[in-house]
Structures are given as structure tokens and as C-alpha cells.
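To start, the structure under review is shown below, and the notes come after it.
All protein chains but one are shown at their positions in the complex.
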Amino acid sequence: MKLVKAIIKPFKLEEVKEALSEIGVEGMTVTEVKGFGRQKGHTEIYRGSEYTVDFLPKVMVDVAVTDDLVAKTVDAIKGAAKTGKIGDGKIFVIPIDEAVRIRTDETGDGAI
Amino acid sequence: MKLVKAIIKPFKLEEVKEALSEIGVEGMTVTEVKGFGRQKGHTEIYRGSEYTVDFLPKVMVDVAVTDDLVAKTVDAIKGAAKTGKIGDGKIFVIPIDEAVRIRTDETGDGAI
Amino acid sequence: MKLVKAIIKPFKLEEVKEALSEIGVEGMTVTEVKGFGRQKGHTEIYRGSEYTVDFLPKVMVDVAVTDDLVAKTVDAIKGAAKTGKIGDGKIFVIPIDEAVRIRTDETGDGAI
Amino acid sequence: MHLGFATLEAGMTQAKNTVNILVKNVFIISVGIITYLIYGFNAMYPGDFNGFFAFGSPVTMADYGGEIDITYGGTGLAMTAWTDFIFQAMFAATAATIVSGAVAERVKLGSFMIFAAVLVMFVYPITGSWQWGEGFLDAMGFYDFAGSSLVHGFGGFAALACVIVLGPRAGKYLAGGKIRPILGHSMPLATIGVFLLWLGWFGFNGGSVLSADPGEVSYVFVTTGVAAAAGALAALFVSWFVVKKPDLTMALNGILAGLVGITAGADAVTLYGSLLIGVISGVIVVFSILFFDKIKIDDPVGAISVHGVCGIWGTLAVAIFAKEGVEVSFVTQLIGTLAICAFAFVAAFIIFTILKVTIGVRVSAEEEIQGLDIGEHGQEAYPRFSLQPSNYQDSSD
Amino acid sequence: MHLGFATLEAGMTQAKNTVNILVKNVFIISVGIITYLIYGFNAMYPGDFNGFFAFGSPVTMADYGGEIDITYGGTGLAMTAWTDFIFQAMFAATAATIVSGAVAERVKLGSFMIFAAVLVMFVYPITGSWQWGEGFLDAMGFYDFAGSSLVHGFGGFAALACVIVLGPRAGKYLAGGKIRPILGHSMPLATIGVFLLWLGWFGFNGGSVLSADPGEVSYVFVTTGVAAAAGALAALFVSWFVVKKPDLTMALNGILAGLVGITAGADAVTLYGSLLIGVISGVIVVFSILFFDKIKIDDPVGAISVHGVCGIWGTLAVAIFAKEGVEVSFVTQLIGTLAICAFAFVAAFIIFTILKVTIGVRVSAEEEIQGLDIGEHGQEAYPRFSLQPSNYQDSSD
Partner (left out) sequence: MHLGFATLEAGMTQAKNTVNILVKNVFIISVGIITYLIYGFNAMYPGDFNGFFAFGSPVTMADYGGEIDITYGGTGLAMTAWTDFIFQAMFAATAATIVSGAVAERVKLGSFMIFAAVLVMFVYPITGSWQWGEGFLDAMGFYDFAGSSLVHGFGGFAALACVIVLGPRAGKYLAGGKIRPILGHSMPLATIGVFLLWLGWFGFNGGSVLSADPGEVSYVFVTTGVAAAAGALAALFVSWFVVKKPDLTMALNGILAGLVGITAGADAVTLYGSLLIGVISGVIVVFSILFFDKIKIDDPVGAISVHGVCGIWGTLAVAIFAKEGVEVSFVTQLIGTLAICAFAFVAAFIIFTILKVTIGVRVSAEEEIQGLDIGEHGQEAYPRFSLQPSNYQDSSD
């Protein structure tokens, strides 16, 4: 199993969710985050003083999937989240040793 | 070392925290997240138009533990977070290569 | 590649960001979290009743780096985030199997 | 005025119940005016009235005709019946609003609506008529300028009855006697509420002079302002002393306590009387809130202490601090305030118990955890993280 | 008053556009007063006036001199020209504010500013002079006490024109006829806004008596209060019935609908007339909001329904519920309100279209997604997670 961790532009979340549903991924966990990268933020002025908003709003989507689904999952996210403009985000694939569904005590692939 | 990542119902957090304390886990990090899964959300009406609240509030608990404690940790969380109703959440166990306590520069199991 | 996950005191974020920039790390993702650990929180009184604020505000910084940069990254964060007082936080290094830059489809080290 | 109550109550409770609280307050003020129009006003004021119980009828155009000749409460009336109507309707709605705060975060919306309508329409005019309708209290020489007992004591003790019937919020009182505070979600909202109430009180008390005599009105402004200020300071310092930190919510309750305390005698007490009334109200309210929490009466906003307890205190205080030329008997005041509060308590207890055994008064435990906003209204007060595309900022170039 | 509009509008829209909305409202009230001073007031009131179109001039000190002798709208004036000026300036600004709510979250700041200034300065005084400037409507016997048509109908239909020219917010109307609601970000803000408006309305309608006759003023207070309360209850129960849950935003719109409805006849309708006007306004407003959403007129705050539709209804209602002694013809009312609303619609349509083809009226799609606060002002309304060192709490010992 892998944890596919995608950092995307917030307004793409709905499309990513739909793309994942289409390939049969039924669960995900979403966190509001701030991102810092090549997309450089903007300089604003507040009461005459400049400041930089470095950290831009992003959404992090954590999806646990079975090994065979990893490639499809990554592709689905990539397809849905891409605008082609800087700041589109990253996907990281992280190994999972074990998964448990709390409600049923199921473990392994069945828990996802 | 492993990172035990549990996504649970928010109102279960207090109980999970206590269950972890009991087995000697002294630290954890908590994030407010939104979850999407089999628990299907609810349809609401705002000024006459329907919309679905897909993403339900959840809490993500990250606990780093030494290898020997993983099983006990998972069990403790499972026990405390279970309501038996859909939406109870998941636990993922992820490998950690290295851990550091910033204050003391300790590394490895001692850092947790 | 590794995901360096650092939980730090919020007011240290700016310094950590600068320390990372200096060693050439160009991207990171930041989450507001609440931490529970040895630093014990504070007891407050609201309308006559005591309660404990157990969970203290922390910031979690996720940085994906190539293997050769891991040690430098950890050191940079350690250096910038340390106050020497309890509650300085932890750094966890987690393996990444694969990374993708959504905008360009680059994968591997080039995606970070 | 009701804006004040609505924001105070919303600020002192959890975000997940905010829409519910706002709807309740919109409802109460509205139903207060309407029921008062079609029944309550003519129930409360004399006419075919036996001195103890009142029967009402709709207000009609015949009641209109410039100056009105009804004389009530011993005061010659220098305002029109219409001003009086809108005033009294606000008072009536206030009584119900007080209850709303005390039962917040767990009461069923429908049941509360029925309760509030019945209270405003049938119960409030009865005690009101005892005094303002030339009833037996008026005959005894009872003095309650703008309703320390008739509005606030009434509301506070009705609230107490309801809280007893309803029980505390889930998770408030833990096993072993420990109290787990449930924090209000927005201190600015609560503060806005109290300041608006303070402002509104100038209107209530000033307006209750029922004339435009500038001497009277301005004296009432001063006593009202002084009592509120004294209540705030007293509660702030008492809470600082007792709980070690200056507690904003206690200071806010202290302002209201001072206002409720001065309401009965705003025109009848001495200047330094108003100062002392305010100070004592501020002290009382802190200890009263702690006391009710100790005996597991769960009142999220402190309404029972502020309105009920300080309402009684304020009524008695008229006799203690009466200025020269004002004759008020302590015993009469005591009888009057107890009669009113007891009647409110019993009536509310009966009505609310009937609702409890019939349609139920409490939301389910699930709904209480989830919040009444989703449960009863399907609406969140602050739907910020709703994760819809357009709810997001994006800074792509 | 404008505080009410500003907070209502801010609460009913998304957090990312809040600064923009606040700036617009600060601008409108300010420009309203200033343009009215240098042109509008003297355009609206008689002088060299042909009965249909008005030309203005700056107000001068010569206009000052204690009591004023202009008689307008059939009412002998017992207040000074200065009171009247500030009053009318507020009315004028209100008309522009109504538009602001309807075009929120997508209109370009600069274009809207120009539009609002032109509307207040040149257009509003024209229709205003038809009635309050002894124009042809006044001559016909048209009755509009405090502006159901002249202020609210005017604003509502100007808003409708602008929304048609501007188009809906991105993502509101999906393919296949589905409507995706865009939730307001703070219900407490919206509620504070409406309660403040209610309060302000007492001032507007009470003040429009243009005299201090306590009988008149207090009667107007009662009809105003009753209609608002009735509107709230009607909208609450209709929304409960129609959409299954009691919708706070509908109840809030119901209050405003009742207020707009009673504005034309606050002094001229019977007591139970005001009750019915309120009830019907509350019902109308819910269905009107649903209707406009169905035909893809995207009005985030419901301004077209509240002010436009209920403005017409209120104007007609004077003829229906007129109290004894008041002679108002239904046909005259119909002609008057349609003339005013149509003129407002056409004028707004023309001006806004000219702006559209010249400098543009809509922000870019990118900016709309990102929010107007960052796009137009570089300022966030709630910059809490700004991740600057000092914006953080740290609890280290």
C-alpha cells in the first residue's frame, strides 16, 4: 500500500475528487495547507508598509491506495490538477506498512 | 520507528489521547482535516438550492513510536476511536527512517 | 528521496524558511497543527471552572528533498528551530518512493 | 436590544450552534411583537380585569387616537398608546429572550418556539397586569420602574425552571463533580452584544420615564450608566480576585447585572445608591454564576444570575436606596418580586414539562454533539472550509 | 443604516471578497453625501423644474435659515432643510447600496464606483423629483411615504439591470440547470446587519413623518415593527415548509421584505394592514428569491427580491390597506411604481452597459477565483494564517 500525498491548488479539489472517484478510489483525507515554492507569492502593502505573502493557500490530499492503483491514482490527480501554470503542486508517493479500518478491524488492502 | 497516522472522528480525540497516555505514548501531533469516504455526507439546502457537504470534519493524529510499540499504539487508537458506525476512520503505519528531537539533538528511538 | 517532516514552534517558521532557502531548498508545505508532548500546556479558568489547554499550537513543515540533502536539511531546521526550551519539536525523516511535479509531469529528483 | 441579546448569546456559545441561536432570536422578537398585538397588550392593561388574571383581545384601531387616557402604574401617561405598545412588546420579547440564552445549545427549536410564544402571549401579561395593569401589586404600592422583576426577574426564573426541566449540556458536568467549561466561540461578538444592550438600556430605562421631562430622563441616564459601570468594575475585580485572572465574560455579565439591578429604581434611588446597586450587582452575579454551576444548573450565558438573581436584588434595592421623597416599602418589594418570580418559575415549569412529555424539549445526543446548526437548520454559521471551488483563494498568476 | 447594509452584504458573501464589500460600502455612503451636496439635493427639490427632468446645483449657505419654506410631497415641512438634506442623502446612498449587494463578488471596483456616483448624483434625483420635488407623480396623488418605490423599488430594479449586464458568479449555475449555492461566510455578521437595518428603519420611517408629532411617529413605529416581525415569521415558516429546514437567511430577508413593504404606507395603512403587508412580503420574498435563482439572475444577497419586488408590492399595498380617511388609488400607485422601477431599470441598464463596453464591469476569471480582496485591494479580511512570526501564539514557558 502507498500513501499518495498530493499538494494541489485549492480550486482544483473538486475536479481531483471526481477524477479519483472515476478510477474507483473511495476515500481521501484533505488538509488546508500553505505552500512555498517557485510560485513566488505576492507583495502587498498594508498601511504603507510592504510585505510579502510567501505562503500560498494549497490543499493537501492524502489518499491511501493498494499498490496496483498507485500509478492510476497519480495519473488521475495529475490530470485533474494540472493548469500548466506555476504552482500546480507536487505528488509524493510514500510507503505504508499497514492499514487498519477502525470500524471493522480489517487490515491490509481491505482496510483502504 | 513508525509514524502511526490515524484519521478519527473529532469528538473521539480526547479518548484517543487518554488511551495513548495509558500505554506510555507521550507525544502526538493533531491536525484538523476533512474526510471523504463511505460515510456519505449530507445534502443541505441554502436559499432553495441543494448542495452536498461531502467532506466531513475529521481529526488526524500523527504519533511517532518505536517499532515495539506500534501494535500497542494501533490497538489503543482502535479501541478508543471505535463507535462501530460508518466513518470511524483509518490508521496507516508509515516507516520513519530517522527522528530528531530539536531541543536536544537526540536522534533515533530516544528522540520520540 | 525523503520527506522531512518537522514539527516546530510557530514563531520559528520564518527562521526555518530562511535556513532552508540558504541550503537551496526551494519548496515546502506548511500546516497548522496542535501538539501534545512533554511541554504540558496550561491550566485556565473560564467562568470559575478550570480546564487544561493540552494541545499547543505548532507548525508542521513538510519538505521533500533528495537523499543527498537530507542531512543538511535536518541540520538547517534543527539550527533554526532550536530555542533549547521544552516543546521545540521533532523532525521525522520518511521515505518517498516517487515524486511528481504536476505542472510538468517530471518525476523523481527533478520533481522536487 | 435584541441584536444585543442575539450577539451576546451567539458569542458565548459554540460555533456549531450559532445559526440556531440567531434563528431563535429572530423568531422571539418577531413573535413577541405579533402575539402582543393580537392578544398580550390588551390582556396586560386594564379593562375587564379582575386584578389577578388577564384576558386579552387584539389591539384595534380604536385604541388609536393621539393621546391616550389610560393611567397605569400610578404614572400619568404622556406618550401615545402606540409608543407604549412597541415598548411593552419589546419588554415581553425580552423576557422570552432571557430564557433562550439559558437553554441554548440543547433545546429543540420547535418546542422552544411554542414555549416562547405561550410565555409572551399568556404568561407575561398576567404578571405584567399585576403592576402595570392596576393589579394587586400596584395597589400595594410595589415599585418597579422598568421591570427588574416584571421583565428580568420573570425571565430569569422562567429560565431557571426550563434549565431544571432540560438538564445540562452533555459533557459539562463530569463524574466526580468536575466541571468542564464549554467555551464561547467569539468574545468580540459577546462584547458587541453587551455594549449594544447597554445602549438599548438607556432607551428602555430612559423611555420608561413615559414622558419627555428632560430632568427625569437625564437623571435616569446617569443612574443607569453609573450602575452599569459599577457592575462591570465590581465583576471584573471580583473575578480577578476569585479566579486569579480578569475574566472578560464576567465583566460583561457585570455590566448587565448592574443594568438589571438599577432597572427597578432608576428614577427613584439616590445617585450613590445607583453606584452601590451596581457594585453589589457585580459582586452578586459572579458568585451566583459560580453557585449555579456548582449545583449543576447549566446556564451557558449566565442569564439566571444576571436577570433572575439581580432582578430580585434590584427590586429590593429600591427600598434600601430610595431618594428623598420616594416611599417604597421593603416588605412590599419583597412580596412583589417573589410573587412575580415564583409565578414565572411555576408557569414555565409547567409549560415546559408538558412540552417535555409530549413533543420533547431536547435534541438527540447525536445532534447535540454535531451541533444544532446542521441538525435543525442544515446551515453552518461560518462555512469557510466548505471546499467548493469558488470558496478558495488561488494566487496563480 | 449603512453599517447594516455593509455587514449584511459581507456576511452573505464569501470571506475572500469581504474587504472589497466593505470598501464599496464606505465609498457609497461617502459619495452619496458629497454628490448630493454638490448636485443632487437641489436637483430633486423644486425650483426651476419642468416636472420630468431635474437639473441640480450645489447646496449653498443661502439654503440655510432655520425653518424652511419649501413645501413638498404635499406635506408641510416642520423640520429644517438640513435635517432633510442628511435624510435624503442617506436615501440616495441606500439606493446605490442595494445595487452593491446584487453585483457583489464579481464587479470591478472602479466601474462600480463610477456607476454608483452617477446613479446617486443624476438618476436618483430625477425619479425623486417626480414625487418629492412636486413632479407629475405628486400631482397625480401618488403615495410613497418613505420610499418603497422611490428608494427600494428604484434600487432593486437598478440592481436587476446590472445583474443582467454583469452575469452570474462563476460556478453558480452548472450545466444541466443545477444551481450550486455559494454560501455566505458569516451568519452572525449577516444577522447583525439585518438587526441594525431594522433599527435604522425605525429612524427612516419615523423620521419621514417630517415632524415631531408623537402620535404620527409612534404609529409609524408600530406599523414598521409589526410588518418586519410578520415578514420574518412568514419567510421563516415558508422556507421551513418549502425547503424543509428553517433557513436563517430567508428569515433575515423576510424582515427586510416586511420593512420595504411597509415603507410606502407606514403612516397610511391600518394596523392589521401592516400585519398583512408584512406577511405577504415575507411570502413573496422567498418565492421571488427562488424564482430569480431559477432564471439564473444571480443576486448573492437577495436585493432584487427584497427591495425591487417588495418595493412594488408595498407601493400597491397602500391602496389596498389604506386606513380610513386616506384616499389612495390603486391605479395611480401602479403607474407610479412602474414608472419609477422602469426608469431605474432602463437608466441603470444603459449606464452599466456603457461601462461594460468601455472600461469593463467584471473582474477577470482569475481574480474572481482568487477573491477580490487580494485582486483589488491586496488585503485580506481575516489574515489569521499569515504565518508571520508575531501572528502566532506560542506557549513556551
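The first chain written gets the first letter, and so on, giving A, B, C, D and E; residue counts start at 1 in each chain.
We take it that a contact is a pair of C-beta atoms (placed from the backbone, for glycine too) under 8 Å apart; a residue touches a chain by one contact, two chains touch by 3 or more.
Treat the numbers as computed from the prediction; the structure is a model and nothing was measured.
The residue touching the chain not shown here, chosen from B:30, B:45, B:99 or B:112, is B:30. Taking the complete complex into account, D:229 is the one of D:229, D:259, D:340 or D:363 that touches the chain left out. Looking at D:171, D:203 or D:360, the residue that reaches the missing chain in the full complex is D:171. In the full complex, chain D touches the omitted chain through residues 14-16, 169-171, 180, 182-188, 191-192, 195-196, 199, 214-215, 218-219, 221-222, 225-226, 228-230, 232-233, 236, 245-249, 251-252, 255, 270-272, 275, 323-324, 366, 368-371, 374. Taking the complete complex into account, residues 11, 34, 42, 44-46, 51, 53-55 of chain C touch the chain not shown.
Within the complete assembly, residues 2-3, 6-7, 10, 18-19, 22-23, 25-27, 29-34, 37, 58-61, 64, 66-67, 79-80, 82-83, 85-86, 89, 109, 186, 189, 192, 376-384, 386, 388-397 of chain E touch the chain that is not shown.
Simple rule for what comes next: only the chains that are shown with their structure count from here on.
Copies chain B and chain C of the same sequence differ in orientation by 120 degrees, per CA superposition (steps of 5). For the touching copies chain D and chain E, the fraction of interface residue numbers used by both falls below half; the interface is of the different-residue type. The pair from A-E, B-D or B-E that reproduces the interface of C-D, where over half of the contact pairs by residue number are the same, turns out to be B-E. Work out the mean CA point of chain C and of chain E, and you get 50 Å between them. Each chain gets a centre from the mean of its Cα atoms; for chain B and chain E, those two points are 50 Å apart. Contacts with at least two other chains are made by residues 378-379, 385-390, 392-397 of chain D. Contact with two or more other chains is made by residues 30-32, 83, 85-87, 94-95 of chain C.
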